[in-house]
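All protein chains of the complex are present and in place, except for one that has been dropped.
We just call them A and B in the order they show up, numbering each chain from 1.
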Amino acid sequence: MNKKVVGELFSLVRCRNPLVHHITNTVTINDCANVTLAIGASPVMATSVEEVEEMVQLANALVLNIGTIQAETFSAMILAGKAANEKGIPVIFDPVGVGATSYRKKIAGELLEKVRVTIIRGNASEIDSLVGGKGKTRGVDAEDKSFDVTQLATKAANLFSCVVVVSGKVDVVSNGKEIVQIENGDTWLTKVTGTGCMTTSLIGSFAGTTDDYFSASIAGMSAMSLAGERAKKNLSEGAGIGQFKVKLMDEIFHLDEYIWGKEVSIVES
Amino acid sequence: MNKKVVGELFSLVRCRNPLVHHITNTVTINDCANVTLAIGASPVMATSVEEVEEMVQLANALVLNIGTIQAETFSAMILAGKAANEKGIPVIFDPVGVGATSYRKKIAGELLEKVRVTIIRGNASEIDSLVGGKGKTRGVDAEDKSFDVTQLATKAANLFSCVVVVSGKVDVVSNGKEIVQIENGDTWLTKVTGTGCMTTSLIGSFAGTTDDYFSASIAGMSAMSLAGERAKKNLSEGAGIGQFKVKLMDEIFHLDEYIWGKEVSIVES
Partner (left out) sequence: MNKKVVGELFSLVRCRNPLVHHITNTVTINDCANVTLAIGASPVMATSVEEVEEMVQLANALVLNIGTIQAETFSAMILAGKAANEKGIPVIFDPVGVGATSYRKKIAGELLEKVRVTIIRGNASEIDSLVGGKGKTRGVDAEDKSFDVTQLATKAANLFSCVVVVSGKVDVVSNGKEIVQIENGDTWLTKVTGTGCMTTSLIGSFAGTTDDYFSASIAGMSAMSLAGERAKKNLSEGAGIGQFKVKLMDEIFHLDEYIWGKEVSIVES
């Protein structure tokens, strides 16, 4: 990892303003759009099978998130994913709650078979489930105490020939050869819905900015963890997750190369 | 009602962290997920017919909300509801705007026929419509001036053999025999969309914590009314419903047995 290269992505995304096409869940779709704007990219959320392929032609990155997946939206994901592969833009996959039901496992497998995915981001249970483990997913929650996360990330990265981001207390990013650990964050990030989905949108925003997808993944993941840490620190007394969520968006909006360079805590291993 | 038992639910829900499966509307789905987290439970929002039955197996409570109901999602509700009945977890039903259209009346009736519902929460017009009254629902709004709400709640509770919660200026909870009235609240709770839906999610969170569903309903309903009252009181000058909504989430996040015991105003009748 070249820290300077990653840091510079924070100005580059605002300068290039990539269009990030999302096919995502209905729970966090508004937050994903806003976080994409906050980091300096532009979101578009078309989900209809009639138009996703054409929308991909305008996009610089495609984010696929199965949080509230239904059959028709899944068809749209496959169409969009193939179009993205053909056009050569990155596909970022968020396998929300994939271990929870056999339906999710099935469609995640199908997606990974039919679409070349550039980056996968999930928690340890989700990534473990993708690589065939029995990682207990409880709904969409992580229970990742028992995982060797760096090993898991690398295994998944090699299996799917892509960059893998495992969010957690310490975040891990692996491209199969290089691994970094991001030590920023705050437990409150788990108390607001959609911080995972938003992280994937941030990664999508950076991946639409550069074809150095390892750096893009590090930038997106660390942006969320660092913003969460800063948001928590700067909360006024009596604040709860309502204000934390508002502040989180503010911090992402203000994050730049300088703040990031000073406060991010990344370990290469 | 045993006030001590209800109060203790506030620590119990955070300790047990029940998984609350929602099949709900697209308007307030994000707020419902966040309020579930704020009170100490975990939300999951799967809605696909392909997976809801399996998701129910992981859940401790099922919330069904017809706010933006469509045919396919309704099929998912029936599947999930039956699975919940079989598994023995509580089903909490929010008949949003049921009096507004004949379609809503029809599917609400069908749901109550095919699924054993544990708790119903609505405003007076909605509950009146369920029991066959002509309660004018204007869209999803309440016009409940003309109702004898305690009588209505008890009638519905007996008719559907469940706990019924009627939200309003004074909230009423009845299990058919016992009735309590909650006198907390603030009119601004009607100026933010989704406070009703969020109340149902809170009730679901408590119902996933204990099988004393009468106490769970009182805890959930009073949590919202008390948090609304506190949020309004603590607003800074110039604040409107934007800040009120943020503060509401903060207050729910901080609500505990001690605050609740001191400030809740419940009358048994």
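Structural remarks
Assume a contact is a pair of C-beta atoms (placed from the backbone, for glycine too) under 8 Å apart; a residue touches a chain by one contact, two chains touch by 3 or more.
This is a predicted model, so every value here is computed, not measured.
Of the candidate positions B:100, B:153 or B:207, contact with the unshown chain belongs to B:100.
Within the entire complex, the positions of subunit B that touch the omitted partner chain are 25-28, 30-31, 67-71, 97, 100-104, 138-141, 191-194, 238-243, 245-246. Within the complete assembly, residues 19, 21, 26, 29-30, 33-34, 37-38, 42-48, 50-51, 54-55, 58-59, 72, 234, 245-254 of subunit A touch the chain that is not shown.
The definition used in the following text is that only the chains that are shown with their structure count from here on.
Relative orientation of subunit A and subunit B, expressed as the C-alpha superposition rotation angle, is 120° to the nearest 5.
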